[in-house]
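The complex appears here without one of its protein chains, the remainder shown in place.
Think of it as A and B in the order they're written, each chain with its own count starting at 1.
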Amino acid sequence: ANVTLKASHQFPGGKGDVRDEMVQIMAREVDKANVGLKIQVYPGQSLYKAKEQWGALVKGQLDITAFPLDYASGRHPQFSATLMPGLVKNHEHARRLNNSEFMKDIKKIIEDAGAMVLADAWLAGGFASKKNCIVNPEDIKGQVTRAAGPAFEQMLAGAGASISSMASSEIYTGMQTGVLDATNTSSGSFVSFRLYEQVQCLTAPGEYALWFMYEPILISKQTWSKLNKKQQDALMAAARKSEEYFAGEAKKLDDKMVDVFKKAGVKVVTMNEQQYQAWLKIAKDTSYKHFSEKVPGGKELIEKALAVK
Amino acid sequence: MDSFVRLVRATSMLCGILAVAALLAAVVVVCQMVVMRYFLGASTVWQTEFVTFAIVAATFIGAPYVLLHKGHVNVDLVPFYIPHRARLVLALFASGVSLVFCLVLAWYSWVYFHEAWTGGWTTETVWALPLWIPLLPLPIGMALLALQYVADILCLATGRDAPFGMRAEEAE
């Protein structure tokens, strides 16, 4: 039978965004496989808003999504571990993490909720400030900062920053008008929101980065079970292709950000191990502590993640 | 029946007062947030969500009150130019269609509220507000809106209210 699957994501469509491209690759691959399966891509929140995708997915209203998992942490607080400061250090580390006990636990929760992972993807990010380079915790003291996600907010507040929550689309205006001094977000957002026009210094992800976010491609289990064996295999093969593509692109995103910022005359730095450890210490006292105490199984998750070297 | 209509209208009126209170709270908290953030340099954790949800609550809870005062804007061009009897039929149709929408929405938003309640869902912020709290006004507001429509339909059918507020002689 001919099946058309709806794939939704929040990123710009057809403009070379890596996550859009991952979904588009899958659509092209399953089309080539000729198994009566078609993927219709709805980019840029044209079907569901970013945070609505999870609910629609587990209800079987949405078939496929490229989804920042932390967005569903209101329903599954454990997902906050996938946007936890310092848990992932660099891209190689992220890849080792994918097959760890930690991710097994996370994927178990995803499956129990009614979805499953087709392809893994971890995106890196960094810090930028209008005032100074942010490498040590002391550097952010007193700066009004917009952070992505509560775990980062807790750590930054612990380092003495003043937290201001706003939509990521408001960061540029916030910086320009002086409402914001600093922000931390993904490499892609730093470029697409043109923050290089506003900041003095960028802390890019190098050997030691704090900001990593898990943004896998998910499929609804209801959808999956409706597909025949051939279609499932074709989808899985397509997912492998898409994952391979991502592995090649993930670091390029960071390189592109560094290029763009340098060209715009922004100072670019990275953290060393010592600076990373100083942040990790604060994270352990703030976000990790909060997560371990408040989230069922949280303590074990953190331990399992930290165990991945 | 009169007492039913009176009771519904009193409830809708009460909804109006609650909606105004929510709006007032939102104004006060926005100002508090601005003072905290820009003048005292303090972190603002809960204000953005509070204000957003207060306005949402004002909207859903205020909906029956706005209907009570015929404030949901419509295009009443056709009703204006047709004979009075047809106008009555059209008014009943319009209210009936709206009633169906409110009932469907009330039911499915109740389901959503219930999921959030039993699942212990929260908002994805440091505040982590239990999601059922901001969701509650939706099923309640829509149910009361449906009730106000039932009262309106009764009043239309029994000639208490003129369809689209237009009296018979205006047509001629």
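What we mean here is this: a residue touches a chain if its C-beta (ideal position, glycine included) is under 8 Å from a C-beta of that chain, and two chains touch if they have at least 3 such contacts.
Keep this in mind: contacts and distances are computed from a predicted model.
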Complex member absent from the view - protein name from UniProt, among "TRAP transporter large permease protein", "Acyl carrier protein", "Sarcosine oxidase subunit delta" or "Cytochrome bc1 complex cytochrome b subunit": "TRAP transporter large permease protein"
Per the touch definition above, residue among B:Leu7, B:Val27, B:Ala42 or B:Ala157 touching the missing chain: B:Val27
Missing-partner contacts on subunit A, residue numbers: 6, 40, 42, 46-49, 51-52, 55-56, 59-61, 166-167, 169-170, 172-174, 176-179, 192, 194, 197
Positions on subunit B where the hidden chain makes contact: 16, 19-20, 23-24, 26-28, 30-31, 33-34, 38, 48, 51-53, 55-56, 58-59, 62-63, 65-67, 69, 71-79, 90-91, 93-94, 97-98, 100-102, 104-105, 108-113, 134-135, 138-139, 164
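Going forward, only the chains that are shown with their structure count from here on.
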Distance from subunit B to subunit A - Cα centre to Cα centre, in angstrom: 37
In the complex with subunit B, residue positions of subunit A that touch it: 51, 70-75, 77, 142, 144, 149-150, 153-154, 157, 162-166, 179
Contact footprint of subunit A on subunit B as seen in their complex: 37-38, 41-45, 48, 119, 121-126, 128, 131
